[in-house]
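For this view, one protein chain was removed and the others were kept in their places.
Chain naming follows the written order as A, B, C and D, and within any one chain the residues start at number 1.
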């Protein structure tokens, strides 16, 4: 049986003390008390006992067990809240909630509001973790923009745009249920949230909306960045082709002239001229110089 | 008359026994009982008898007959639920519901809730089949990404992106009605779902929403992957063009020089120099080396 | 005065007999009767008389006259329904409603429900015409996919994708008002639809939703197909460029060597070697073979 | 003080006579009368007096003054409606409303419904002006399609697609507020619209929805047309490259052969053959013909 982080009973906003798991159902019978249990990747045995002690619904616990694992792991948390208990089940790489607990215990005037406030504190903590994450994404996008518009085009730029979009969509999928839950907590008649606590969830809700908007803005910018990147690749291809064409012409002209005077006709008067060779060379160089000047002026070279 | 899988009567959450189809209408008259009939691709005769026994509506049965067949077949199921009966009509390649039935029979405390619970069990089973399917899609996408960003560009990559998107949209079209139905079952006043069973449909609803989100994320990633693929094709074309241009220049320069000394002018002093030939060869090799070095440094070769 | 298809009075679900247009207002005064008039591209005179006999609203009739004509013509139908009449005005190339009428008359138990049921029968008929149409589109898309991924790239492929999308959007515009109307008929308190008939419109509604989803899926696939097509064009361009570059190199190398030995230097020892020529030819062929092998291995040829 | 088009009082659906602006407030005091004032680009002085006479709200008048001017000018109209007055303020290039007034005056049975009906007549007039406009856009798109799929690719095609999209979005922005207003007039409890007049606004609403759908269809088609255009440009580039490659090869081969027999080796037996030259020429022509045939067959030329 592993996975227990801590299990504490509270009354009147104050910490009473640790509670052993088998004693929880006893404590829950006492009025004015609530129990807050923190779990981290509990095994099945632990979950089964927790379910029994808190009389949790089968369906809820089931979802807390089988969790998807993929791509970047922003962690996943399941919270069970009742009128006199809070159980948080944390999975993966998210930050531990010890800090939330100590912050809650530091403000008894708020903790006295009960499990609803603890739920708020947990959600606020989870949501606030997304802000620095999205900030990182904005920095990455800024670096990508510099790559796209200032530096040479590489295959990596495209891949990094793609990866950033992938990560963003992962974040969006992480935030989506939070928006949904906050919305339900703010509007619906959830008995366990006292009316004066609703403003807290409104605050979390606004934060999730804001993260969602930031993510959407980034998404649209990334899509545009990918298209801008493609445009610049084409521009660069255009430039390469023009340069290729320009130099090809500059080399082809003297080659053609040389070919002409390499013909073996018996009667080619120029071949006998004393200055035929230097004249031809001058013409060649002149033609090349002229072409170079023309191409340079029209921006092909 | 073919297509019957099984037909069983239940009372108080327990299996009473098999019921012959002509006896169904009799059993339905007994209070506290319900009949659960499973059909698999029934013929018209069977459907007609089932309709008569259960007094099903014409429209409902009609839709269960004419079913579209196309692309990938994720199967299709029609369920008729009444206060004392459940009829499931399964088509195509989906998994049989025998497993659902045995799981239901194994938990009489839930089965006692009646046809509403059976409906939940069926829907839960159908929805849960989509998770491994979507996981397969995620694996395929990961393989595609490797193809796009690591390996050579082939026509197959594009085709596979397209096919994956096609399959995804097929899944989306399969899930869409489930979302709709769950939503109606959770919210509307459907008499046949007791209030304490609504939480079960809420669970199925959340699962369908989650599949939908997974599918949407994959869809957007595939769109981005297709664009990234196009970008990389252009980058690769760019590289090819630069290499082409570079080698063309390296070969064109000595060809031009050779052409010049192939001219037949009478007075070309270099031709008479003893070291004219090796000197010219040195110049040629030097020019080529210089160009090679320049192109190499600017990344064209 | 032209455009009348038929005009029949019904009572208790049974056909009483044809009614001359001027007698309609008389028949409508009799309780328990309703009149069903079918028109096909009526002239203004006919419409005016129909309006008078049924006391139709100016606005409704006006819209039934001026109809847009464009692109593909899936026909257009206006239906006026009252508590004791149904008037259908059909335009363009849609199928005639004679079949609907005979089907309705064949089931008096349903026809007894009155004009509401006739409205359902008409809408069901119209909506069901879209299924084979969308199926045709799916076949066309399958053919297009084969074109894109299997065969040579032609300008026609792009045009056919565009045309298919155009036709699809035409269908969408045709279905959109049906979805809207069904939705209103199912939900709102439209007095003329008895409650037990609402299930029929729910069925039509579900069909329109399904067509809409099929159209949307096709639309998204077509967008993806267009992008995939562009990718493949670029891949094909890439291949062409590589082949061009490869053959250019293979031909350029012997040309360069030949140029060198075509120079007229006095002192070129190789020119006097007895095996100079065959040796040079061997080198040329060897260089070409080497290049060919290299390009072949790297997939450029 | 300029901008007055006309100012007329009505009672019982009939025109009573023109009203001087300073007398308006007097007329408004008489029961059963309403005043309809038409303005065209009034100056500030005029607007101020109108505001005073009708006691209009500051905010409303303010918006009617500062109007945006940009791109194509489809005109802009502000309408103030009260229980006994209608004031229309027309800006820009839209058609004058004299026609609306005469049509209204021609049907006293409708005009008796008061300012609500005048509002309908104005809106119907404005909305119906969009239909020919959208028709023009459809013709332009058809011409563009012909350009894209039938004719040579020019820079203008792209620009025209862009311009058409720009104009369409302008129309959309013009229609959007109309949809919004109609929707409010149909649903909300706007006291000034009698219930039997609501059907008229429903009709205008349906028209705005229809225009909106037409605009959206055109928008999507234009997006697709732009992509199809890009595809065809790429196809055309592909063709050009293949033709370039083909001719390059056809010319390069005889050049290479000629280069070989231009070498100055002492011992080249072919040079002394009597038929060396015609044989070589035959080989050259044969090689070119063979290449031409091959390229022609594979569609490169």
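As a convention for this text, a contact is a pair of C-beta atoms (placed from the backbone, for glycine too) under 8 Å apart; a residue touches a chain by one contact, two chains touch by 3 or more.
Predicted, not measured: the structure shown is a model, and the values here were computed from it.
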Legend entry - Option from B:116, B:246 or B:262 whose C-beta touches the chain left out: B:262
Inset, instruction - Could you tell which one of A:55, A:83, A:238 or A:282 touches the chain left off the display? - result: A:238
Inset, instruction - Go through subunit A and note every residue touching the omitted chain. - result: 138, 145, 149, 199-200, 203, 206, 213-214, 217, 220-221, 224-225, 227-228, 230-232, 234-235, 237-238, 241-242, 244-245, 248-249, 252-253, 255-256, 259-260, 262-268, 299
Inset, instruction - Identify the residues of subunit D touching the omitted chain, counting contacts across the whole complex. - result: 57, 59, 63, 70, 152-155, 158-159, 161-162, 165-166, 169-170, 172-173, 176, 223, 226-227, 229-230, 233-234, 236-237, 240-241, 243-244, 247-248, 251-252, 254-255, 258-259, 261-264, 268, 270-277, 280-281, 284
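Definition applied: only the chains that are shown with their structure count from here on.
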Legend entry - Leaving out subunit C, the still-touching groups: A, B | D
Inset, instruction - Enter the angle, 0 to 180° in steps of 5, of the rotation superposing CA atoms of subunit A on those of subunit C. - result: 145
Inset, instruction - Between subunit B and subunit C, two touching copies, which fits better, same or different residues at the interface, with half of the numbers shared as the threshold? - result: different
Inset, instruction - Tell me which chain's centre, taken as the mean of its C-alpha atoms, is farthest from subunit B. - result: D
Legend entry - Rounded Å distance between subunit B and subunit D, as computed from the means of their C-alpha atoms: 38
Inset, instruction - Starting from the mean Cα coordinates of subunit B and subunit C, work out the distance between those two points in Å. - result: 24
Inset, instruction - Going through subunit D residue by residue, note those that touch at least 2 other chains and give them in order. - result: 262
Inset, instruction - Check the chains against each other and report every pair that touches. - result: A-B, B-C, C-D
